[in-house]
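Excluded from the complex is one protein chain; the other protein chains are retained at their positions.
Note that the chains take the letters A and B in the order they are written out, and that residue 1 is the start of every chain.
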Amino acid sequence: MTTDTILEVKDLKTYFYTENGVIPSVDGVTFDIKKGETIAIVGESGSGKSVTSLSIMGLVGSPGKVAGGEILFEGKDITKISKREMRKLRGNEIAMIFQEPLTSLNPLFTVGNQISESIRLHQKASKEEAKKIAIEMLKKVGIPRAEKIYSSHPHLLSGGMRQRVMIAMALSCNPKLLIADEPTTALDVTIQAQILELMRNLSRENDTSIMLITHDLGVVAEMVDKVIVMYAGQVVEHTDVYTLFKDPKHPYTKGLLDSTPKIHELKEELQSIEGTVPPPGSIPVGCRFNTRCPYATEKCFSETPELTEVSPNHQVRCWLHEEGEVAI
Amino acid sequence: MAANPQTTTGTGPVATPISKSPSAFKRWFRLLLKSKTGTVGLIIVLTVILISIFAKQLAPHDPNQINPAMMLKPPVWMDGGSADYILGTDNLGRDILSRIIFGSQISLAVGISAVVLAGVIGVFVGLVAGYYGGIIDNILMRLVDSFLAIPTILFALVILSIFGPSVPTLIVVLGITNWVQYARLVRGEVLSIKEREFVKAAKSIGVRDNQIILRHLLPNVISPFIVISTLSVATTIILEASLSFLGLGIQPPTISWGGILSDGRDYIATSWWLATFPGLAITITVLGIIFLGDWLRDVLDPRANNGR
Partner (left out) sequence: MEQLMKEDSKNVQTEYLLEVRGLKKYFDVSEGLFKKRKSFVRAVDNIDFFVKPGETLGIVGESGCGKSTTGNLIMQLLDKTEGEIIFEGVDLGKLSGEKLRRKRAEIQMIFQDPFSSLNPRMRVFDIIAEPLKTHHVAKGKELENQVYELMDVVGLDRSYARRYPHEFSGGQRQRIGIARALALKPKLIICDEPVSALDVSIQSQILNLMAKLQKEFNLTYIFIAHGLPAVKHISDRIAVMYLGKIVEITTKEKLFDQPLHPYTEGLLSAVPIPDPTLRDKKNRIIIEGDMPSPANPPSGCRFHPRCPYAQERCKIEEPKLVEEQQDHFVACHFPLEEGHGILLDK
């Protein structure tokens, strides 16, 4: 492991133990994030992308649990540390922002109260110092009249403002890694543009690594360096953003790209992927995408493909590329 | 290798749904087996109902037959107990077991009818108030508030002493004191359900208001209603017992559990079985009904299919 790798996830398995059997929400996921790098985990609902991020945060609730693999944060396996250590890590070193900022803010306390509390919790600052830092953070994330917002309650703010507050809170302790789970999905498009711009600038200025969980390939194309495409709990493609958009190797990635609307092209042809993501309880035998794949062969229904390197830094889980490159 | 992918237009039949719909009966049965408390509840309630139906056949004695020779006999397992009177006798020598068996008839009948009456009024008021809103809602809900302000027991005592205690009066009194909670519950549910898009969809299809209430709102408020009403059958049985205990409930010679309990009150220090066994009967029945209610909530929800 090189020194500038901040997070390394090795063969992560997060299973949910339900009455109806074990559901492998995340099934052997491997990737790493370097310092200052922005990566995206892309997938549709049920792909396991959110569970992956919750696993890193140590926030997988019962009946789910990390059943295997390692999550190395700065070389230390955080699946094995105590709850107390994990709490210290969360907020200090790793911060997370969520899709719906209203539910992640306590409605009973003012915005300032919540930010300065998290600052005091993690930084040992006095009350006045914490307030000063908090207001500074609010200004930094582009909140006008920060002093006034500081003493407002969350429900008085707009969605975009709330997400800014969440980001301010997440960044108030200078985390090394920011996990953003669909941070702009609930926002209007002009507000989304503001928030994305903010995240871009913050990552550039502070060298913060960002792990972006999203379903929107447009956001991916504008924001990240490296992409992991997940389907039904597994990584199906893993490469840098330019290669992924120019030369997708997995039929699922291709399908996703083809079904993404392209605003800048007038004569677009909107393709779609047939069928739906298999429910977590009934994952098909062989390749998990076989029920929806236009290229599926007999082999895909019997044998499970491994994630293999088709070219340097380009891994794909597909039988099509077993014997070198194939154009799809 | 298939090198000829068909163009995907998304118009062909889609993949199979997530799960299958088994027949209602099978589903009920499976859900019953899944829920141990539900099974216990159902067994208790069915037993009590069967006992009340076949009271004549089951009771070893005439429940009202006074037998001065057998006064205050303890249950069979105690010294001086008699196999003839399994649960002992009361101060007039009447068989406690037979009295409890016959008492189940009135207790169940009063409990269930009062709740049905309250439910019909309450659900109707709640649906109308919640769906139409505005001034109708305002008037109905103020009415509900004023009913809530009256203490139940006091109200029942006053009405019963004016009209005289009888089974129908008791049912009406218990029904009237109870409907407000349904009205409030149902109205609350309706307020949230009517904002759901399927109600909007029904309106845009042109479905009339009464049909929307009947076909779209009612089925969706029924399961919280069932849960509350089973609980309320239980509390009504207890309330009836309390009123009988106070002497304003069921009058002799009609037998109710509350009445038996009330008769035993003076002997609690010396002959505990007079009050304990009717009390136990009430407790077990109430528990059974509550268990059953929990299970019914699951059964009535098509989403609680495979216990997912």
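Some notes on this structure:
Please note the rule applied: a residue touches a chain if its C-beta (ideal position, glycine included) is under 8 Å from a C-beta of that chain, and two chains touch if they have at least 3 such contacts.
What you are looking at is a predicted structure, and each value in this text was computed from that prediction instead of being measured.
Taking every chain of the complex into account, the absent chain touches A, B.
The chain not shown here is touched by just one of A:I23, A:I41, A:L105 or A:M161, and that residue is A:M161. Considering the full assembly, A:V220 is the residue among A:A95, A:L202 or A:V220 that touches the omitted chain. Considering A:N113, A:N206, A:S259 or A:S311, the position touching the chain not shown turns out to be A:S259 (whole complex).
By the touch rule set out above, subunit B reaches the unshown chain at residues 9-14, 16-21, 196-198, 200-208, 211, 215-216, 219-220, 302-303, 305.
Listed for subunit A, the residues touching the missing chain in the whole complex are 44-45, 144, 158-161, 188-194, 196-197, 215-222, 241-242, 245-246, 255-268, 270-274, 276-277.
In this section, only the chains that are shown with their structure count from here on.
Measuring from the averaged C-alpha position of subunit A to that of subunit B gives a distance of 49 Å.
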